[in-house]
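Provided herewith is a single structure, encoded as structure tokens, for subsequent inquiry.
With one protein chain held back, the other chains of the complex are shown just where they sit.
Right, chain A next:
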Amino acid sequence: MTIAVRTLDDGAWISVNDSRQVSVSDVWTLSRGVFCDCEPAYVLLEGFFDVDVDGSVVAASTVGQCLECGTRDSIDRLPVGRMIDGKFSPYDPAGVQWLREPDAERDGESS
């Protein structure tokens, strides 16, 4: 099944199958080391600039800032949700997230 993903309204949204699903300007909780040295890091996402699909996982590329130490950086392929039985199920920004390992790309299927 093909999954249509795109960013919309100048990076305000990740749209999955033509529906606005993940919104920018939320605080995501990331585990240590993937963004900065804070444990955990609370990172405000300021804009999505790309999105693609890794198997069933939707991953967004984005710019964020850590609310504790102030690090501002881009994040490659942050998993923001996954497809379950053809329906998109977003991850909870407040649950601890880790970034995908690079080798997860091997079964990557970019839309």
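Just so we're on the same page, contacts are C-beta pairs under 8 Å (C-beta built on N, C-alpha and C of every residue); 3 or more make two chains touch, one makes a residue touch a chain; residues count from 1.
Rule of thumb we're sticking to: contacts and distances are computed from a predicted model.
> Not counting the visible chains, the remaining one has a UniProt entry; which protein name from "Acetolactate synthase", "Nitrite and sulfite reductase 4Fe-4S region", "formylmethanofuran dehydrogenase" or "Protein fwdA" does it give?
"Nitrite and sulfite reductase 4Fe-4S region"
> Check each of A:D18, A:E39 or A:D73 against the chain that is not shown and name the one that touches it.
A:D18
> If you put the missing chain back, which residues of chain A would it touch?
Counting over the whole complex, chain A touches the hidden chain at residues 6, 8-13, 15, 17-20, 23-27, 42, 44, 46-47, 49, 65, 67-68, 70.
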